[in-house]
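Every protein chain except one is present and positioned as in the full complex.
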Amino acid sequence: MEKLHALALDAGRCRHVYADRVMEYVMDENKNSIIRLFDVTKRYNGKLALKDISLDIEQGEFIFISGPSGAGKSTLLKVLYLAEKVSEGQILIDGMNLARISSSRLPALRRRFGMVFQDFKLIPNRTVYENVALVLEAAGEKPSFIRKKVMHVLRTTGMDKKYKAFPPTLSGGEQQKVAVARAVVGEPSIILADEPTGSLDTKSAQTILDFLMEYHKKGATVLIASHNLHLLDSAVRGRNIEICDGKINRTATML
Amino acid sequence: MEKLHALALDAGRCRHVYADRVMEYVMDENKNSIIRLFDVTKRYNGKLALKDISLDIEQGEFIFISGPSGAGKSTLLKVLYLAEKVSEGQILIDGMNLARISSSRLPALRRRFGMVFQDFKLIPNRTVYENVALVLEAAGEKPSFIRKKVMHVLRTTGMDKKYKAFPPTLSGGEQQKVAVARAVVGEPSIILADEPTGSLDTKSAQTILDFLMEYHKKGATVLIASHNLHLLDSAVRGRNIEICDGKINRTATML
Amino acid sequence: MTHFVKKAFADIRSNRFLNLITIITISLSILVVSVFLLFFENASRVIESWNQGGRAMVYLVDTFTMDQLPDLQAKLNGLNTIDEMDFISKDQALEKLKNDMSERSAFLKTLKGNPLPDALEIKVKAYDSFEEIQQIAKDIKAIDLVDDVEYGQGWLGKFLNIFNLFKITGYAMCSLFFLIALFITANTVRLAFYSRKLEVEIMRLVGATETFIKAPFYVEGLLQGLLGGVSGLIILFTTYLMVSSGITRNFASYVYFDIQFLSIKTIFLIIFGSTFLGWFGCYLSLKQILR
Partner (left out) sequence: MTHFVKKAFADIRSNRFLNLITIITISLSILVVSVFLLFFENASRVIESWNQGGRAMVYLVDTFTMDQLPDLQAKLNGLNTIDEMDFISKDQALEKLKNDMSERSAFLKTLKGNPLPDALEIKVKAYDSFEEIQQIAKDIKAIDLVDDVEYGQGWLGKFLNIFNLFKITGYAMCSLFFLIALFITANTVRLAFYSRKLEVEIMRLVGATETFIKAPFYVEGLLQGLLGGVSGLIILFTTYLMVSSGITRNFASYVYFDIQFLSIKTIFLIIFGSTFLGWFGCYLSLKQILR
C-alpha cells in the first residue's frame, strides 16, 4: 500500500496516463473511504491555494476543517464539489475519479453532495421555497413529495414562516439557514458546509449544528469548514483538520 | 426636556407638520448627541423589523448592537444610513432630520458615514483597489492623495497584496477586510459596521477590531452590530444595546 | 414537458422587464422586415400591373386582304406564344386616330386616302426578360404577311430591366433586414440571459442537468419569438388599416391601386421566422452562458 501510494503520487505529479487506473486500484484497498485526495494542488493564476493535500475520509466520518482566513478551506470544499478543478493530483469520490467524470455525469454526482456555500448562492429572484425545492425538482422528484419535504426542512431550520420571501429581503442569518436547508433537502450522502453558522447567533448556530449532526448520525459524511473553533466544543467524535496557507498543518482526532 | 421629548414622540406619531422643527429644538438641548432616534419604527410589507426605537448617541461614543439573527440589527444601521426609509419616527444626524434630507444632499451625508455592509456590497467587476478608491473619487479627492490613502488603508487591513484582485476571487474573510477598508478610507465621523468580523478568524477579527478602535480613539463614533458577544471581551468603554424582535431589550454600559 | 412550459411561464412572469424588452425588440425587428415586405409586395404588384401582359401591334403589309386573315391567324397561333388577337382594319385605326387626336385632327383631314396599315393587336403570353419578347417579335416578323411588330421596343426594355433590378434589390434588402433582425434579436436575448447567468450557475451547482436548465429557456425563447412576431404583425395590421383607409380618403386622386396586406403565406412565414428568431437567440445565449 505504501508503495502504491508513492507510485500514485508520482503518477499524479507527472500526469501519467495510467495514473487514474492506479488510483482506482488504490481505492480498492480501502473500501470504507468515500473521499480520497492524493497530493491535490490548486493554483489560481499561479498562486497556490492548496498544496499537496492528501486525505482519506471514511464513510460516515465527521471532519472539521479549521484555519485562518484565506487558508484554503473553501477551496478544498470547492474542489471536492467540482466547483473548481484541481491543478494537480487526484480526487476519488466513492471510487470515481473526479478528473474522469464526464460533464453529463456531473449533475448526478453533485446531487450526492449537499453543499452550503460560504456566500449562500441563493437565486435572488426565486422565493425561499423555490430555492430549496430546486434541488428536488432537478432530481425529478414528485411534486407532492417535494412540497412535504421542503416544508419539513424549512420548519426544522426555522425558516418555514418565510418560505415566500425572496433571499435579498432576508437577514444574513436567515439566508444562511435557507442555504443549509437547501443543502440537506436532497438527503445527500456527503454534506459539505462552508462556514454554515458564520452569520448566526450562538443559539441559532447550535440549532443548525444539531440539525447537521442528525444527518451525520443517519450515516452521512459531514465536512464543516469554519474558522470558529467554538463550534468544536459541541462537535461529536471526529477529526479536526487544520489548514494554513493551503497545507494541512495538523490533524487531531476529537473524542 | 422630558416634556419636550414626549411632545416630540407625539409629533412623530401623528406626523404633525411641526414635528421636524420640534426635533431640531430638542436637538439643541443636547449638543453632544450626533445621532438621535425618536420612536423609530420600520415595517417591511406590514411586518415589523424595528419597533419604537429611541436612542441618543453621543459624538465619539462606542456602541455595540447585539441580538439574535433577524432581530433588526442590520435594519437599524440601514435606516441610519438612509439605505432604508423609516416607516414612522424621526432620526436626527448631527442636527439634520433625515426625513427632510433632499436627495441632492444625500451623497454628502453618506460620505460622513463609513458603512461595512453585512454582505460586503463590493462591486464585482472592479478591483479591490478601485472599490476602495471609489469613495475618495466620489468625494473629489486628488489622484495622488487617493493612491497613497487607499494603499495605506489596504496595508493596515492586510489586503495590500491583493489590491489588483476582483472581489469574487477573494475568500470570504478577505472580502470582509476590503469592505472594512472601504468604510474607513474616507475618514468618516461615524462608522457603522454590520457584522464586520463575521467571516474572520479570531486573529484577523482582533486586527480589524483594533483598527476600528483606532478610528474611535481619533474621535469617530462607532456602531458595531454583531451577534458575536465574544467581541465585547476586547471592546473599550462603551454601550451594549441588545435588540430582540425589533425592540431594545437591554442597554448596558461597558467599562 | 408541461413542467417546463409552466416554468417558462413562471420565468416570464418573474423576469417581466427582461421579457418585455425581448418581446418588444423581436416585434420591432419583425415589423421592419414585414413593413418592407408589405412595401415590396405592393410595389411589385403595381409595377407588374403597368406591364399589362405584353400587348403588341402587328402591322401587316399593304397588299394584305381580308381573306388572308384566317391563314395568318393560324400561323400566329402556331407560334404558341400568343394569347389573344384582335384584327384592326386600317379604317378602324384611322377612325380611332381621329378620335384620339380630336384637337389637332385638322391635319388628319388633309389626308388623301388612308395611309395606315391593317393591324392585329395581340397579347403575348407571359415573358420574363426583354430578350424573350425580342425573340417573339422576331418570330412574328418572319411571317409572310407581317410588315412590322411594335411592342414598345424603346421603353419596354428599359422598364423591364429596371423592374428586374428593383426585384433583385428588394430580395437583397429583405434578406438583409432578416439577417439584421436575427442578429439584433439574438443579441437582445443574449443580453437578457446574461443577467440571469447567476441563476444558471447556481442551478448547475445544485446538481441540475443541462436539460433541466435549458428546456425552460428554450420554451421561453420560442414563446418570446411567437409573441413578438404576432404583436409585430398586429402593429403592422393596425397601421395598415389606418394608413390604407387614410390613403383612399385623402389621396384618392394619387392612387391608382389598392394597398393590399401581406398574403397569408407571408404572414405564416413571418410568424415562423420570428419563432425561429426566439429559438435561435436562446440557442446562442445558452451556448455562451453554459460554457
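As written, the chains take the letters A, B and C, and residue 1 is the first residue of each chain.
Methods note: contacts are C-beta pairs under 8 Å (C-beta built on N, C-alpha and C of every residue); 3 or more make two chains touch, one makes a residue touch a chain.
Note that the structure is a prediction, hence the values are computed from the model and not measured.
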| item | value |
| --- | --- |
| Displayed chains contacted by the hidden chain, counting the whole assembly | B, C |
| Option from C:81, C:188, C:209 or C:224 whose C-beta touches the chain left out | C:188 |
| Listed residues B:34, B:57 or B:115, member touching the removed chain | B:115 |
| Options B:134, B:190, B:208 or B:225, residue touching the unrepresented chain | B:134 |
| Candidates C:135, C:164, C:238 or C:263 - the one touching the absent chain | C:164 |
| For subunit B, residues in touch with the removed chain | 81, 83, 104, 107-111, 113, 115, 117, 121-126, 134-135, 137-139, 182, 186 |
| For subunit C, the residues touching the chain missing from this view | 17-18, 21, 24-25, 28-29, 31-32, 35-36, 39, 59, 103-104, 106-108, 110-113, 115-117, 148, 158, 161-162, 164-165, 169, 173, 176-177, 180, 183-184, 187-188, 190-192, 194-195, 251, 253-256 |
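The rule is simple: only the chains that are shown with their structure count from here on.
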| item | value |
| --- | --- |
| Neighbouring chains shared between subunit A and subunit C, ordered by label | none |
| Per Cα centroids, the chain farthest from subunit B | C |
| For subunit A paired with subunit C, centre-to-centre distance based on mean C-alpha positions, whole Å | 64 |
| Inter-centroid spacing, subunit C versus subunit B (mean Cα positions, whole Å) | 68 |
| Geometric centre distance via CA averages, subunit B-subunit A, whole Å | 35 |
